[in-house]
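This structure is in structure tokens; I'll ask about it shortly.
In this view, the complex is presented without one of its protein chains, the others remaining in place.
Should a chain be cited, it is by its letter among A, B, C and D, assigned in written order, with residues numbered from 1 in that chain.
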Amino acid sequence: MDWLALSPEELTAVRLSLRIAFWAMLASLPVGLATAFLLARYDFWGKSILNGIVHLPLILPPVVTGYILLLLFGRRGAIGEFLDQSFGIVFAFRWTGAALACAVMGFPLMVRAMRLSIETVDRRLEQAAGTLGASPFMVFLTVTLPLILPGIIAGMILSFAKAMGEFGATITFVSNIPGETQTLPSAIYVFTQVPGGDAGAMRLTLISVAISMAALIASELLARRVASRVGQGAPAT
Amino acid sequence: MDWLALSPEELTAVRLSLRIAFWAMLASLPVGLATAFLLARYDFWGKSILNGIVHLPLILPPVVTGYILLLLFGRRGAIGEFLDQSFGIVFAFRWTGAALACAVMGFPLMVRAMRLSIETVDRRLEQAAGTLGASPFMVFLTVTLPLILPGIIAGMILSFAKAMGEFGATITFVSNIPGETQTLPSAIYVFTQVPGGDAGAMRLTLISVAISMAALIASELLARRVASRVGQGAPAT
Amino acid sequence: MTLTVDVSHRQGDFTLEVRFESEGNLTALFGRSGSGKTTLVNIVAGLIRPVRGRVALGDLVLLDSERGIFVPPHRRRIGYVFQEGRLFPHLSVRQNLLYGRWFAPSGERREALDTVIDLLGIASLLERRPGSLSGGEKQRVAIGRALLASPRLLLMDEPLASLDEGRKGEILPYIERLRDQMRIPILYVSHAVGEVARLASTLVLLNEGRVAAAGPTADIMGRLDLFPMTGRAEAGAVLETRIEAHEADYGLTLLRSAAGMIRVPRIDMEAGTPVRVRIRARDVMLALERPSGISALNILEATVAELRPGKGPIVDIRLDCAGTPLLARVTRRSVETLGLRPGLALYAVVKSVAFERRSIAAGTEAGGEAGGEAADL
Amino acid sequence: MTLTVDVSHRQGDFTLEVRFESEGNLTALFGRSGSGKTTLVNIVAGLIRPVRGRVALGDLVLLDSERGIFVPPHRRRIGYVFQEGRLFPHLSVRQNLLYGRWFAPSGERREALDTVIDLLGIASLLERRPGSLSGGEKQRVAIGRALLASPRLLLMDEPLASLDEGRKGEILPYIERLRDQMRIPILYVSHAVGEVARLASTLVLLNEGRVAAAGPTADIMGRLDLFPMTGRAEAGAVLETRIEAHEADYGLTLLRSAAGMIRVPRIDMEAGTPVRVRIRARDVMLALERPSGISALNILEATVAELRPGKGPIVDIRLDCAGTPLLARVTRRSVETLGLRPGLALYAVVKSVAFERRSIAAGTEAGGEAGGEAADL
Partner (left out) sequence: SEPVTLFAAASLRNALDEVIAAWKAETGKQARTSYAGSSALAKQIEQGAPADIFISADLAWMDHLQKAGLVKPETRSNLLGNSIVLVSPKAEAKPVEIGPGFPLASLLGDRRLAMADTSAVPAGKYGKAALQSLGVWEAVEGRLAQAENVRAALALVSRGEVPYGIVYATDAAADPNVVIVGHFPAGSHPPIIYPAALLAESKNPDAAAFLTHVKSPKMKPVFEKHGFTVFN
């Protein structure tokens, strides 16, 4: 369909969205896993606070989250300035910033999914691994991690999907610069802001949905393979 | 602090947000649970499609979701018109519409959490209940449901938190009518749109965060009680 | 009630192809690890729907793949003691025990909660959650849960494996009572030959998914060719007897059998009741002359019918006691010393204490008529 | 190696207060369900950190609450066969088996994978996942997993409970080999008296969280006062003997004991090797005169030392055979008929076949010197 043909700019937005969603998902993975583990397994002072902070991006209107990111990680922001001067890492108005915004917005979803999985792991299996000589870290790597794979996959796909749809925080934090920070949702938003833009918005929306669906199906297949491997083997009825 | 004192209008927004978040959470609970169960347990034609639809609100920019809701549930919308004429149920410009929007936006989060829990239930326990005479429905009620309580709680708190932060879809669908559909995020948004409105936005944000934190802590306590009841009883190390 | 099973099922590389019919009240499934016992029990419970098959309990057809009948598990009213417990972790022990009650037709609540709790010794656990129970405690609760569901068929998959002898000794008579007084048919999986020999009227021997032998327990336990599967140590013969009289002073019961009179520890049943006793080959001593001044109370006249040397120093001997077969096991050295050969007349000597509780079962061939317990040794 | 345990622990209403020291290579923990066996084993494994206590293996202190020592489980190098399997569901059987290997110091990989796989009969399961294994198959894999970790202490919590006799008969000698040749100290929980009697040099009897008795297995199994806990049916005495000669023709071995000569099925060890044999009270027949023309090969001169009437028709009798105690069990009727009374001289008659494989163990009091197997009956 001709109607579906993308302009070069739109193509850029698609590519950029994919890149941003991918990296947002990947970069938040270790942090998310560590946080989920901490929340699932340990009791410590300030646990409620940490838990609250994790959930903040969900609770706050995305615009506010974006603004807070701008204040913290912007060029003039407390952390942004430090990172820039010390390591040359710049988030402001870069695709990396968009990835950061998406990662932050998806973080509570990712952490929750992983945490739920971690909480259902049978700790007696971890003990068994311990008696067989595995150090706590090896236990995590060889027992806990494989067992929580379904949760990890769920967390990743949620983070990815959220990143594909995130718009409020991104556009507020890193603006809407074509080729740099203009993601699919931002492009869709602009379409909705002008007369006659509906068709364009619809087109990009379909593309975004198609991509996310593909990711979703892939994740389901993966999860199914994992599940069949770990399955309890209960007799089928 | 004087600074924190709310105007009557803001107080209304707080109350409304609470009401909307509460009902959004509650109303999506049975549907979410059923969907999660379906996705976790059954294989059927169109499962990928259902799964995709569930995730749509995550993938789509909220504004688009709001617009789709308007198309479907507005007065002239396919479903809205039917509901109005058949049952007198109206969503347009009502707080119920805001609740619908929030419920829809929180739906994928709720379903995922519940689904993850359902997938980890040991089906052999359900079989045992079956041999003891429990029908599939009773098995669900007396075995499955209690066992997935952590997932249900997680799903509910995610839905609630999301509802407290949701804004894009709500305002697009049911607009921003004080006392009817103006939620906290809408009020915050308004503040962010005028120069010098930051202080007001900050104030409302803090209130929103405080409410959600309270809900979060309550949910954690609840989850902990549930977990201690269901705990595997593995010896503490 | 007749339990009819005729099923074929495949899982992975394993094929189950089983067909048997059991009139007995308690049918034991016996076989090596991996021979398909649990699979078969699951099929009877309705947890596995086999590729093809028929399962019926009396007139009640639970499964008939040809006629498309499949009664779902919750309508079968089957009490299942699983091999691995499967207690509900979110319910207290009491709630676990009472779970099946909710669903049992209220008219059919047979077992009183208190009786079962006492029997299983779990009174102090009632408010606990299964997670903190010991292995044996879990198993006891699982047994209680199945019993209290007032089932019309009881499936027990190694129910006593993790219990100590003392506890087993308490529970076994209870199972016998279920079998005889309540007349609940039981399908019982066990590796313990003693248990099987004591409880089962019918034994089904599984081997690699197929029935190696099925029939009355006595017949199968006595078949020399099945020793590799039934375990040689427990081999023995079964005598059909009738209670003649009680020797109240000594706490003994006198049984009349075709082979002669036998004294066993007291059986609390009326004179005239038929009783099956098993005499293990290893407990039978042979003497050329009638011994006197010995502690053994049972001395039976017999003729050597067959000698079956095994590998090693052991010879199994089939005796003929006035038409009734008896098995004895002696060393090859004794065979030579005593000059044992077919046709030789001699005496079989059996101690009364050799009749352990587990080797005495009341009942005719068709299953127990009325229950009763042998005195506890 | 000496295993020293001295711990106090509370969980819920249950208090564990255990103190024992075992020189033996295999220490059996015996006790009713809920008596604290698994709890104790968990403490030794480091999975439970008790309120107070000390656990040491030889010089190696694993736990000392006073000195603040607590070696974490993964540094203890302990192989633990759990009561409930605990196989890794995400790994294949092979990967489960090899799991401990990754972490064992490579120099100390003692057991060859193939040997263990053969022994346990799990070759065909290697690529399967634990979820689809039968109960006994799981247990066998769990045993294999623990063995292959090359542990310096083996904890086995009812490892054979779900296995059939045949399989048990194959695995028991292997455990003996570990005990005697590999000299791996083993802490072994079992309800099966036979198993315990055969394997354990030292027995610790637990009762409600406390040590009811601890010491050499023979002593404890023979104590009449402990019958309620050890199980009456298995009661018996242990004779310390030495191999005198083999009767190759008959496949028998002649043992010299203080009580006299005993013939038992062949033991594959050199003449002179010390051997412990257990004679169960129920297998001993008494005669006032030396019987002749009987199949029983062992006739020992004895004097009645003590009569202990139990409830019911049974009397337990302690005999004195030239200073060595022997237990016999007869009916009260025989006691009267034969006029049994302390001081009466008589003969104890025991069939050779009564010496099952499980009742013969090689070794001195201090634990086996060299391993060996009794002939298979």
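FYI, a contact is a pair of C-beta atoms (placed from the backbone, for glycine too) under 8 Å apart; a residue touches a chain by one contact, two chains touch by 3 or more.
Computed from a predicted structure; not experimentally measured.
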Contact residue for the chain not shown (choose from B:17, B:51, B:96 or B:192): B:192
Of B:32, B:74, B:106 or B:130, the residue in touch with the unshown chain: B:74
Full-complex contact with the absent chain, from A:29, A:190 or A:227: A:190
Listed residues A:58, A:139 or A:171, member touching the removed chain: A:171
Contacts of chain A with the absent chain, listed as residue ranges: 63, 66-67, 70-71, 74-77, 92-93, 171-172, 175-179, 181-182, 186, 189-190, 192-197
Absent-chain interface as seen on chain B, which is shown: 63, 66-67, 70-71, 74-77, 92-93, 168, 171-172, 175-177, 189-196
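Assume only the chains that are shown with their structure count from here on.
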Distance-maximising chain from chain B - centres being C-alpha averages: D
Whole-Å gap separating chain B and chain D, where each centre is the average of the chain's CA atoms: 60
Inter-chain centre distance, chain A versus chain B - centres from mean C-alpha coordinates, in Å: 19
Per-residue multi-chain contacts in chain A, two or more chains: 124, 127, 232, 234-235, 237
Residues within chain C bordering two or more other chains: 11, 39, 46-47, 73, 84, 132
Residues of chain A touching chain D in the complex: 124-125, 127-136, 138-139, 142-143, 146-147, 229-234
Residues of chain D that touch chain C when the two form their complex: 11-13, 31-34, 37-39, 83-84, 124, 128, 132, 134-137, 139-140, 157-158, 161-167, 191, 193, 228-229, 231-234, 247, 250-252, 263, 265-266, 282, 285-289, 291, 293-297, 311-314, 328-334, 336, 338, 349, 351-354, 356, 375-377
Chain A residues within the chain B interface of the complex: 48, 51-52, 55-64, 67, 108-109, 112-113, 115-117, 119-120, 122-124, 127, 150-151, 154, 158, 161-162, 164-168, 185, 188-189, 192, 201, 205, 208-209, 212-213, 216-217, 220, 227, 232, 234-235, 237
